[in-house]
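The structure is given below, and queries will be raised subsequently.
One protein chain omitted, others in place.
Chain nomenclature is as follows: A and B, assigned in order of appearance, with residue numbering initiated at 1 for each chain independently.
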Amino acid sequence: MEKEKAKDLGFAIGQMLEKVRQQKPLLHHITNFVVMNDTANVTLHIGALPVMAHAREEVAEMVAAAGALVLNPGTLTPAWVESMIVAGRRANELGIPIVLDPVGAGATTLRTQSNLRLLEGLKIAVLRGNSGEIGAVSGLGGEVKGVESIKDVEDPEEVARTVARKYGLTVAITGKRDVISDGQRVIGVDNGHAMLKTITGTGCMATTMIAAFAAVERDYLLAATAGLVCYGLAAEMAASGAKGPASFKAALFDNIYNLTPAQIAEGARAYYL
Amino acid sequence: MEKEKAKDLGFAIGQMLEKVRQQKPLLHHITNFVVMNDTANVTLHIGALPVMAHAREEVAEMVAAAGALVLNPGTLTPAWVESMIVAGRRANELGIPIVLDPVGAGATTLRTQSNLRLLEGLKIAVLRGNSGEIGAVSGLGGEVKGVESIKDVEDPEEVARTVARKYGLTVAITGKRDVISDGQRVIGVDNGHAMLKTITGTGCMATTMIAAFAAVERDYLLAATAGLVCYGLAAEMAASGAKGPASFKAALFDNIYNLTPAQIAEGARAYYL
Partner (left out) sequence: MEKEKAKDLGFAIGQMLEKVRQQKPLLHHITNFVVMNDTANVTLHIGALPVMAHAREEVAEMVAAAGALVLNPGTLTPAWVESMIVAGRRANELGIPIVLDPVGAGATTLRTQSNLRLLEGLKIAVLRGNSGEIGAVSGLGGEVKGVESIKDVEDPEEVARTVARKYGLTVAITGKRDVISDGQRVIGVDNGHAMLKTITGTGCMATTMIAAFAAVERDYLLAATAGLVCYGLAAEMAASGAKGPASFKAALFDNIYNLTPAQIAEGARAYYL
């Protein structure tokens, strides 16, 4: 019966993917320097359009054309955080969903506080981070070294639910099992592959995947699930023939581009918990 | 007879490519964060040397050693545009050709106005953009969403010729057929492949290709044609074995590096219109 439910979710996700490809939403990223190229490519591969724009002078105008706004302070400075606030406020006014990726929260005071400022000053639709990062912004445990979770929160389901309720948003804690909650419902996603840990920016790419679906599906619990299922499934398929991280990454990108609703219906491993 | 003409152009382009590889001109880029790595690699693959330098304090000195200057305000801020002006003025003094890529012109006021400022304040050798971007800087139609042309200008030949005359430069409007004009002559380039639309930065890479040839060929109509023929041809060859965007991109880069005058003479599809 679990398998049946997964198939139902998988079928719904396949339909969402077709919506992304038909609507081609613009994903406005204010993101870090490390992943700009990769997340722009992932945006195109899943079927959306990327734009990277961070100048305070243009972000409010740019976001108005977007289907979703990605805020990723992975190489933050205070000036970039200001631009994120400006863009985020405009997105909130226009009802455009914001996906926040609190890269490295917990590693420094600047990162923790900047992410809290974004969380508290803006209406965020989806917050996606690793276990240590979500622990850091919630004060519920976990530990971060650089941008890596080196100590996970003890009960991710409980943490996800608590943070979701506190801020009125959907939380996705990614890891071996991804745990997603909107405060009421909780979904676990078992798609993914250990090879993802061998390349940089995999969390940031997962965030972009979620944003593509958030632009076409207003039930953000389902949108986040869709992004993580598609991403994890593409990674699983990529791992089989890979000789190492670089060939894995190339196959991951190719598979995101080639992903079909039939593959998703067959391979999705997402369950209500 | 069209085919004969194409062969003549192809032969000339092969000779220009050999000049690039012999002279190894330095291409000074002031460009966007998304494509810095890709355009530095493309610079090396076609046979030139890349440098990325944007500090106001050094750009005038750096550009003095360059064979061409690429200005690409794809992730612009006002401070970066200032550096572009400083570098551009010095390039103009020294007779070093400037290639401008007006990324996202038309998407925001900042982008449109900054590109107009560069066009009007500097002597540009080649302006390369997609149809929407060239439409935006000329006021002759077209529409841009993010950095994508979502509505092309109606008559690209006429627009190219008009913009070229207005600013006294060579215009390249890239798309399914690239249209290049210096205000008098108009060349169409049919090389290229639809897979180029599946990866980010393809326009920026085309601009870098043009800059490599502009550094060795002062007839900028021919230089722009050479860049676009070589780029499009490498893309065509890359598409045949590609399993998706990432394997296509790797093959594109490999093919740019391996491109021979014989392949160009055989495969060039460039015609005076």
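As a convention for this text, contacts are C-beta pairs under 8 Å (C-beta built on N, C-alpha and C of every residue); 3 or more make two chains touch, one makes a residue touch a chain.
Only a predicted model underlies this, so the values are computations on that prediction, with no experimental measurement involved.
*Asks:* Using the touch definition up top, pick the residue from A:Thr75, A:Thr162 or A:Asn258 that touches the left-out chain.
*Replies:* Final answer for the missing-chain contact: A:Thr75.
*Asks:* With respect to the chain omitted from the figure, which of A:Pro50, A:Gly104 or A:Gly129 is a touching residue?
*Replies:* Once the missing chain is taken into account, the touching residue is A:Gly104.
*Asks:* If the missing chain were put back, which residues of chain B would it touch?
*Replies:* Per the touch rule, chain B residues meeting the hidden chain are 26, 28, 33, 36-37, 40-41, 43-45, 49-58, 61-62, 65-66, 249-255, 257-258.
*Asks:* Going by the touch rule given at the top, which residues of chain A touch the chain that is not shown?
*Replies:* 32-35, 37-38, 74-78, 104, 107-111, 145-148, 197-201, 243-247, 250
As a convention for this text, only the chains that are shown with their structure count from here on.
*Asks:* For chain A versus chain B, what separation do you get between their C-alpha means, in angstrom?
*Replies:* The separation of the two C-alpha centroids amounts to 34 Å.
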